[in-house]
Structures are given as structure tokens and as C-alpha cells.
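Pasting a structure here, questions to come.
On to chain A.
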Amino acid sequence: MLSHLPILQVILPLMAAPSCLIIRKANLVWLFTLMVSFAALAVSILLLQQVHASGPISYQLGGWNAPWGIEYRIDLLNAWVLLIVTALSSAVLTAAHTSVSRELEAGRQTVFYTLYLLCFAGLLGIVATGDAFNVFVFLEISSLSTYALIALGRDRRALWASFQYLIMGTIGATFILIGIGFLYMMTGTLNMADLAAHIPALSESTTVLAAFAFIFVGICLKLALFPLHLWLPNAYSCAPSIVTAFLAATATKVALYLLLRFTFTVFGVDFSLSHLPLDTLLIGLGLVGVFAASTVAIYQANIKRMLAFSSVAQIGYMVVGIGIGTATALQATLLHLFNHALMKGGLFLALAGLVYQLGGSRIEHFLGLGRTMPWTMAAIVVGGISLIGMPLTVGFVSKWYLIAAAIEQQLWWVAVLVVLGSLLAVAYIWRLVEAAYFQRPVNDTVKEAPLGILLPAWLLIAANLYFGIDTRLPVEVTAAAAQFLFGGAAP
Partner candidate 1 sequence: MELLLDIALLALLLITAISIAGIKDLLAAAMLAGIYGLLSAGFFMTMGAVDVAFTEAAVGAGISPLLIVLTLALCGRQQRGDRQRAMLALFLVLPVGALLIVATHDMPAFGAADAPAQMHVAPHYIQQSMAEIGIPNIVTSVLASYRGYDTFGEVVVIFTAGLGVLSLLMRSQGIDEPTVEPAPNAQSRDIVLRVIAKVLIAPIMLYALYVQFHGEYGPGGGFQAGVIFAVGFILYGLVFGLDAVRRVASHGLVQFLSAVGVLIYGSVGLLSLASGKSFLDYSALASNPVSGQHIGIIAIELGVGITVAAVMIMIFYLFAAQLRLQPRGPSLTPDHQGTDAGTAHLASQQQGAG
Partner candidate 2 sequence: MIDSLLSGISGLLLGLGCFFMLTGAIGVLRFPDFYTRMHAAGVTDTLATFLIITGLMLTAGWSLALFKLGLILLFIFFTSPTASHALARSAQHCELKLPEQSSASDPRSPTSTESPPPPAMPTETITTLERD
């Protein structure tokens, strides 16, 4: 069975989703979903071990060899992202039962978990596959379920946010489809490894250049990279809390993975970073994104929305790492991928607890929370500190690597701007601290968030601290993955 791990990773949640509709009872469905998610986590741990020990795994679906059939190819990069997605999904799902039964009416809960599993499976499928068109199919599975999940939000704005995301997301996916079509036209293949073998000979072709442009823009729409981020704040702030936590922790990470996979593996480092001025573009967009989004975040009254803008800013950091274009910088990106998932997962789960008790997450809800909800507030503050990038938290580790990489490349201004960007994070986190600890509570009877949400939130926050101190695992894996991308990409 061990040789079937790559497909089990995706097929478990994919098959579990329709089974949910047959089980029907919401509580059982939640338990089932949770079990599936943990099983997927176990599979991804095994996969990471296997890949770490013996190199990339290739799995031929349907028994057809690679360029003719569809191939799953797991290397360190996707094994790492698979681990992030499954781990965060498990943590978020643990909290889901409490939060969902408060935020959604009973009739919709079964459908909610089914859609959740579909979204989860779609994200895993994107990460695991080695076939360019298969990416599109699974992208659509995850996207369609995401639109529906966002629209489940209680506010009517959720509908409008979902519609906007649907339009932008579909344009993005169609762009990717156009790009894949161009690539197929020029090479006759859809397999990523096979494409990678053909593209260097075609690097002068305008069609391949256009393919790159379309795929790049399409992924950036999904990634919410700065000028294309317009859908994200609305979607995150209106969706049910659990959905926000899940999407913030996983969906953008998977989009970033896709960007890495296409720029590094399919098109190759030579084509993407040397042949095109992509490095300058990415650094520029990333830094502008950091500053613009962080500044807007400071003025948000809705804290969910504030954190959503902060996500856009954090994506900026990751993209800067790709733009610098060295193994260290890439490692910083991969580390931040993991760290940001931990931070935002923890923060949004803590917010879910807040919404559970207070019914909203506007800044005025935070007044005096330091006294009435000490644990929840402490989680938010620690998460915020990690977001800023203070030492002893994971946020520090990735920023440290990023700055080190920038200095290595003599890009002093980038390093300075990264530090300045973190200061903006101080500004928006400080507002929460001020409201919670230096203001009187409006309502003294507010109780602590329920344990069902608080425990998973603290689990993620504790992971923020743990991996901020004991950095061995992430650093080791990401270093190897970054090396692999630079070494193994250009044949």
C-alpha cells in the first residue's frame, strides 16, 4: 500500500466527500471529515519521509506511462506543501464543529463539510499532480467549492464577495487554460516533466512567452498578488470563520506552490528568472504589495478584513523571496509559506472563537477583551507578534532568511524595506492590543471562547513559538527543497 501513497493522499478526501452526503447527520459528518483529514495528514507525513529518504516518487495513474497518462510526482516541494495543507486542515477542522454549529443553520452543515472536503481534495490534487491540465481540473474543484463555502457566510455581502471571487477566479483559471493550450500547441505534451524537457529549445518562441505570461497572471489572480488581490479581503472577511481560517492557511499557499512549480520546474530557472525580467517584477510587486496592503490594513475596522489585507502583504514577502532568485531566498519563501500558514491559521481560529462569543470581529468588539477573554486575546497577540516577525516566533525565522538572502545579493534596499514593512505590521497589531488591554470592556459578562475552538487555536499558536525556537525541521526540509528546485529544475 505504501507505493500508493501519492494517490491515497488525494483520493481519500475526494471519495469521502460524496460519502458525506450519504451519512447526512451533521455531527457524524464532522467526525468523519475530521478522521479523513487526519488520515490525509498521516499520509502526507509518510510521503515526506519517503521523499526525504529516497527522492521523488512518480505514480502513474491508470497504469499509463507518463506523457500519455497522468502522472503524480511527489518531490520535496510538494511533499512539504502537502504536509502544510493537511496539518492546517486538521487543526482547523478540529475547531470546525463548535464554530460551524453556531454560524450555520443545521440544514446546511452537511453540505458545508462536503464542500470543505472537496475544497481540501482539490487543493491536494493541485499540489500532487505532475500534469499541467490536471492542475486545471483540480483548481476548478477547489475553486468552485471555495465560492460556495464563502457564500455560506451570514452577511449578504458574502454573496457579493463570492460572486466577485468567482468572476476573478474563473478569469484566472481560464488564463491558465490558455497558457496550457499554448504550451501544448508548441510541445505536444501536458506532462510537467516532459514540458520542462521541451521548453528550453523553445525559449525564443513568442507563443511560449505568451504561455508564461498567461499562466503567471492566472496564478497571480488566484494567489492575490498585489494588484490582483481585490477579491481577497471581501472573500475572507465575509466567509464563515472556519472557511476563512482554512483558506488563509492553505489556499494562497497552494497558489504560491503553483507559481513555484511553473516558474521553476516547468519553465525552468533559466527561462523564468534569467530570460525574463521576472525577478525585478516580483520584487517590485511584492514590496509594493507589502506596503500598500499593510497601510490599508491599519485603517480597517473589521479585524477579519484587516488580517485579510495582512495576508496580501505576507504574500508580498513570499513573492519577494522568489524574485531575489537564490536558493536562500527561495528557502525563505518556503519557510514563510509554512510560517504564514501557522500564523494565519492560529489568528483566524482565535477570531473564530471571538465571533462565536461576540457575533462579530469589528474593532469595537475588542474593547477590554484582555480581561474578559484573556486566553483568546493572548493567542491573538502572540499570533500578531509572530506576524510582525519578533524573535522567538516563526515570523522571525522567515524574515531573517529573507533579509539574509537580500543582503547576500547586495540588495540592501530590499532588506531595509522588508524591515520597514514589518513596522507597519506593528501598527495594525498594536491597535488590537490597545483596544483589548488599555480600554474598558463594554460588557463584563463576555465569556472565554469555547475550548473546542480555543485548543486548536492555541495548538497553532504554540506551533508558532515552537518552530520559532526549534527550527530544525522546517529549515532542513526547505533548504533541501530549495536546492532541489535550483538543481533539479533546469536539465
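The rule is simple: contacts are C-beta pairs under 8 Å (C-beta built on N, C-alpha and C of every residue); 3 or more make two chains touch, one makes a residue touch a chain; residues count from 1.
In picking the candidates, the idea was that all candidates are chains of the complex that A comes from, given by their letters.
Not measured: the values here are computed from a predicted model.
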* For chain A, which of the options 1 or 2 is its touching partner in this complex? -> 1
* Asked: What residues of chain A sit close enough to touch candidate 1 in their complex?
  -> 4, 7, 11, 14-15, 17-19, 21-22, 59-64, 67-70, 105, 107-108, 111-112, 114-115, 118, 121, 125, 133-134, 137-138, 140-141, 144-145, 147-148, 151-152, 182, 184-190, 205-211, 213-214
